[in-house]
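Note that one protein chain of the assembly has been removed; the remaining protein chains are unaltered in position.
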Amino acid sequence: MSDIKDLQKKVVAFRDERDWKQFHNPKDSAISLALEAAEVLEHFQWKSPEEMQEHVVKNKVDVSEELADVLYWILLMCNDLDIDISEAFLLKLKKNAKKYPVEKAKGNHKKYTEL
Amino acid sequence: MSDIKDLQKKVVAFRDERDWKQFHNPKDSAISLALEAAEVLEHFQWKSPEEMQEHVVKNKVDVSEELADVLYWILLMCNDLDIDISEAFLLKLKKNAKKYPVEKAKGNHKKYTEL
Amino acid sequence: MSDIKDLQKKVVAFRDERDWKQFHNPKDSAISLALEAAEVLEHFQWKSPEEMQEHVVKNKVDVSEELADVLYWILLMCNDLDIDISEAFLLKLKKNAKKYPVEKAKGNHKKYTEL
Partner (left out) sequence: MSDIKDLQKKVVAFRDERDWKQFHNPKDSAISLALEAAEVLEHFQWKSPEEMQEHVVKNKVDVSEELADVLYWILLMCNDLDIDISEAFLLKLKKNAKKYPVEKAKGNHKKYTEL
């Protein structure tokens, strides 16, 4: 299963079985999103490129779980805010493609305001 | 298009057309993930439940774009770290279902260590 | 002891006794700063105003330690970047006072761009 709508249905069902929607609001959900992203970041803190590579090999399940936790909150928030995340994602990618046209951005990591 | 693998292919193609992989490493990608999550959170700061609802109605495109940006980094990181995010997500959901069994967790927002 | 320069000397001495300066760079120090701030935030997640008050009473030492950890990184970063944080703080407060003049901002929580 890899359709984002199916994954979203799963997480909404998980929550609704536990009757947790009553606790969820955008502010606290967004705090969760930020805290889970911080847990991803924690894995790479203080590490050199070589140490990161070694760390990921040894801790792949842990890192995967932290990334899954971030996705969990994206899918719940999008459900609650009535946002179609696939559509939003494709639209944002189109917008980015205009901000960073291939001919200017190729091999160049400047911010679009400095291109 | 809403299959997560198709979305991921799109973002990897976007990056590769710009030859940006050379700049990407897990630490800086995870920083981006955390900073984009902070931008989602910024939308709800200082707002009461009523103000949040009004804010989302008025700023739905903006909020959608910030959430899309978080998804962007999840998909790129999972590609670079060779993580199957759909699989990781479904496994984590199963693990959470064990940590929070319906009969104990229903209507109860305590952490699993306190259930 | 409450002079910020004395506190800063203490933390620099703590680091130098352990010969840790070799590991410190602005990016990883700023990651630490952000992760410690996330730990402060974690204390208040999902809590109502009443639950927050109760939580702080019961966990005052823990919350204090998290806030101390944030200060630790501010003081080390300012040392390493040769920033006089007291001076920077007083200058920023003056700048904020201009952005939010009392007569406009009193009892009004709008962002300065909307005042």
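Here the chain labels run A, B and C in written order, and each chain numbers its own residues starting at 1.
To be clear about the criterion, a contact is a pair of C-beta atoms (placed from the backbone, for glycine too) under 8 Å apart; a residue touches a chain by one contact, two chains touch by 3 or more.
Quick caveat, the model's predicted, so the values are computed rather than measured.
The undisplayed chain touches these shown chains across the complete complex, A, B, C. With the whole complex as reference, residues 23, 28, 31-32, 34-35, 38, 41-42, 45-46 of chain B touch the missing chain.
Residues 27, 31, 34, 46, 109 are the ones on chain A that touch the missing chain. Although one chain is hidden here, its contacts on chain C can still be listed: residues 1-5, 7, 10-11, 14, 17-20, 22-23, 25-27, 30-31, 33-34, 36-38, 40-41, 43-45, 47, 49, 52, 56, 60, 63-65, 67-72, 74, 77-78, 81, 83, 85-86, 88-93, 95-97, 100, 102, 105-109.
We take it that only the chains that are shown with their structure count from here on.
One inter-chain figure worth recording: chain A and chain C are separated by 27 Å, centre to centre, where each centre is the mean of the chain's CA atoms. Chain A has residues 23, 31, 34, 38, 41, 45 in contact with two or more other chains.
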